[in-house]
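What you see is the complex with one protein chain gone and the rest in place.
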Amino acid sequence: MIPLSWYLILSAALFSVGLFGVLSRRNAVAILLGIELMLNSVNINLVSFWRYGNVMHMAGQVFAIIVFAVAAAEVSVGLALVISVYRRRNTVIADEIDLMKW
Amino acid sequence: MTGEQITFLVIALATLGSALMVVTTRNLIHAALWLIATLFSVAVIFALLSASFLAVVQVVVYIGAIAILFIFAVMLTRKDMRDQSPQLNKNWWVGALLAVLTFGGLYTLLQGWSGLSRTVADIPSGFDAVAELGTELTSFTGYVLPFEVASVLLVAALVGAVYVAFNPRSGDIRK
Amino acid sequence: MTTDILIWLIPLPPLLAFFLIVLFTNKSKALSHTIAVGAALLSWLGSMIVFVRALGVEHLGEHPLGGEPINWLPTGDTWFKVGVLIDPLSAAVLFFVAWTVLMIFLYSVGYHNFGQPAGDHDHAGLPPHGATVEEHGHKHVVPSVEPMYSRFFAFIGLFAFGMFTLVVSDNLLTLFVGWEIMGLCSYLLIGFWYGKPSARNAAVKAFMTTRVGDVFMLLGIAYLYSATGTLSFREIFTEEILHTLATIPSGVLGLSAAGLIGLLLFIGTVGKSAQFPLHVWLPDAMEGPTPVSAMIHAATMVSAGVYMVIRMFPIISLDEKTMAIVAFVGAFTALFAATIAVAQNDIKRVLAYSTISQLGFMIAALGIGAYVAAVFHLITHAFFKALLFLGSGSVIHGMEHGVLHTGNHKVDPQDMFNMGGLRKKMPITFWTFLIGGFALSGFPIITAGFWSKDEILADAFGHGHIFVFATLAIAAFMTAFYTMRQITLTFLGEPRTKEAEHAQETPWTMTTPLVILAFFAVTYGWVGIPEDFMGLHLQPNWFHEFIGGTLMEHPETLEFNWIPLLTSLIVALGGLGLGYFVYRNINSPAEDKLQIGFLKNKYYIDEIYDYVFVKPAIWVSEVLVSAWMDKGFIDGILHIFGPATGGLGSFIRNKFDLPVVNRFFGDGTADVTYWFGGKLRAIQTGRIQQYLMFALVVFIAVGAALYFFLLA
Partner (left out) sequence: MNFWNDPLKVAADWLLGIFTGWGMPEIAAQILIGFLGILLLITILMVLDIFLVWIERKVVSRFQDRIGPNRVGPFGLIQPFADIIKLLIKEDITPGGADKVVYNIAPMLSMMSVLILWAVVPIAPKMLGVDLNIGALYIIAAGAIGTLSIIMAGWSSNNKFAMIGAFRQVAVMISFEVPMLTMLLIPTIFAGSMGMGAITEAQDIWYVFLAPLAALIFLIAAIAELGRAPFDMAEGESELVSGYNIEYSGMKFGMFYAGELLHAFTFGGFWSILFFGGYRFFGLELVNPLLAIAVLVFKAMLGYWIIMWVKYTLLRIRIDHMLAFNWKFLTPLAFALLMVTAFMNALLANTPSWLYISGMFLSNVILALVALEVARSYSRREREKVEMPKPVVEAAHH
């Protein structure tokens, strides 16, 4: 039997790796990749809580499905934004997209 | 250590390893392919957790759609794909530190949590998780509202994505 | 499908048709009328099935169809239930409603010139003016299709829904819902040609006038609900509830609760069925298209009023005083409207007043307790009045054809003095109109009107209501007279104008309903022939048995008496004969001796209302409230406040606001913020990852601090 903590630690680690990607990658697409990792780690959490909690109560899986939907929406809009920015400013480096600075 | 645990450790290792490759590899296409590997491992973890529906949906949605979309996006912004300049920004060590701190914080919080020693819940015989999930998602006492809201969100994202990514030079969107 | 479910479904198709047409198919005329007529057909089919099945039920009155009502509104601990109910009364009403509605739907297709080209100058909101077409090299004008064709079918669809709902309802509330839907539709349809000011005014007038009645009716419903706790017919018409209602005093005019409820509900009928004094809207309602006139003023809406009061008969009959009022109003209206009808020249207005008069007959019959006679007359009247209205529409249509032919738009196609001799031009219309007219007059033996009217007179005589009997007899005489006047002026003799010479028979969609309705106008009377008519021993009176089953105790069958029979024979034949002899040679209004100003102007009722109600209301609002109260008194006070507060405000501004608030708080805060902003803007790099890092640093720091100092 696998202890619940293993899943949670795996999820935390995956989250941190994703966070590192988000904070450190230069490419905007790569940042979105990091966000996907973070969302997936959340899903691992949700599903393991479902499995280790009351199985008859489907909230964990339902939430995971809603996370899927949110992830799909986020990726489609995010990538559309990246492509739009690339078309206008010819770059996808996040640091170079700084029009909103003072 | 049982076979199940060994399986889990192998999968977890694969997940984390490929995730690390996602955030560090230089070639973005490879990063996307590594992401697919990660997502696939997560699907296996779902299967280990007896969430078969989610495992398959993970493959369909993430690998079948999202990852492919990433590869498309990378290819469409191709100039930077071949850009051999460093893929990490100059503050990457701050990011690394913060990530480690986050992990540490989460780990500490988990240690202090009383529910950590919980055991696997028994799945009653004849319990059909897929059917149950479907019922929950569509019943008024369940989650029909969040489900519908999520679908509205998806439609909005679809429209928004089409509008945002539309190339104004290639034609008039209002035509 | 079980009958009970089928009853639920009867009102549905027209409603669906309404939504379909309004939402989707309003662009396509053919599709719209197909949907509407199809819906009417479905409702008709359902009604007929239900009717036939209802006939097969033994003791239908005690075991009505309709099944269990369903829970609808929670009212505290209990539920307000709604359901459907088919007892002998509603079955009979359903029968004629289904037929007339279907006929009118079909008729409307032809009436609105389907298949004709779009008009040259037609606008939405105005009747079509005709279109010019070129054929064989020369132009001529043909009728043009109604611009708002689809809308018309949507509206009458909704209207039919209201009527069917009203008929199948098993409680007063859904009945009231159907009632009000019809009120709305009658507003929409009378004002259908909203481009005409007269139509607009008529629509508003009809709506407002019926509203007066409806408010009283709602009061009656509310009183009934508070007194009995139910509005369901099944529950109200039980011995104990009726007994309770009869014994509780209401405290108003010395009436019992039943009497007051009955009176209030009856006022609703007065509004809906255009009884004196709320009859004024009905003649004006002739501004709508003719199918609407037929629909509202003959077949359904006015019948709905009578239907409701018949339905409520067990309550109304509990109080003698209410009954007396009902009888008086009915008899008075019957005579009153008949006298006005004599002097009208507009073909539809004559019919409008005759409708009011005939409704008066029914109300009077009810008032003297002749329950079955009232129902009988309601149904026969619906058939022959629908026939007459559709026939008059056909006549007008034919006349309009003539007007288009000559191009002289000054000729009013509705004025009977412009007609004459139409029997040759429009034979089908003529014969059916003749049947309808004879039925209205009560032409003996063969027409339906004779049997029903005769039954009313016999009941009045037999129950000793001599006054009512006499009044109704005079009214019946005048009815026959003006009917014959109308027929003579319209169809007989020679054409008086060129337009009448060029009138043309209308298309089959219009004539078919006429023929079918004419069939019923003749035959429907035969179901209610009294058993011992003229001393013969015929079949038992089927209609009497059937409808009588609705009430808990059967009304007894009257013994045959020669006096009312002779009376009705004399008034009918005499009126018809007199009408023909007087008017066969009259060619213009000037020669008509009956064009008395008093009658012509409907006893100046409209003017009296204008003087008594409208003018004072305008005076109150414009002069009293607006000029004196508002502008003079209240504004005067306000004008004192204005300068006073202004002075106070400027004081505060100069002494407090500007120096303290603005300089110190406002500018001071801004300066401080500006200084901080200048220092802090360095961290706004525009780089999203750095923002996230800042956020995380703060989050981790604060989180860790909270964790260690508060939790640990």
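In this document, chain identifiers A, B and C correspond to the written order of the chains, with residue numbering beginning at 1 in each.
Simple rule for what comes next: a residue touches a chain if its C-beta (ideal position, glycine included) is under 8 Å from a C-beta of that chain, and two chains touch if they have at least 3 such contacts.
Just so it is clear, the structure is predicted and the values come from calculations on it, not from any experiment.
Across the complete structure, the visible chains that the omitted chain touches are B. Checked against the full complex, the one of B:Met75, B:Val100, B:Ile123 or B:Ala156 touching the unshown chain is B:Met75. Residue in contact with the omitted chain (choice from B:Val10, B:Val60 or B:Ile123): B:Val60.
Residues 27, 29-30, 33, 36, 52-53, 56-57, 59-60, 63-65, 67-68, 71-72, 75, 128, 130 of chain B touch the missing chain (whole complex, contact as defined above).
Basically, only the chains that are shown with their structure count from here on.
Mean C-alpha position of chain A lies 64 Å from that of chain C. Among all residues of chain C, those that touch two or more other chains are 689, 693, 696. Within chain B, residues 89, 91, 94-95, 98, 102 each touch two or more of the remaining chains.
Those residues of chain A lying in contact with chain B across their complex are 1-10, 12-27, 29-30, 32-34, 36-37, 40, 43-44, 47-48, 50-56, 58-59, 61-62, 64-66, 68-77, 79-84, 86-87, 90-95. Residues of chain B that touch chain C in their complex: 89, 91, 94-95, 98, 101-102, 105, 108-109, 112. Chain A meets chain C in the complex at residues 19, 22-24, 31, 94-95, 97-102.
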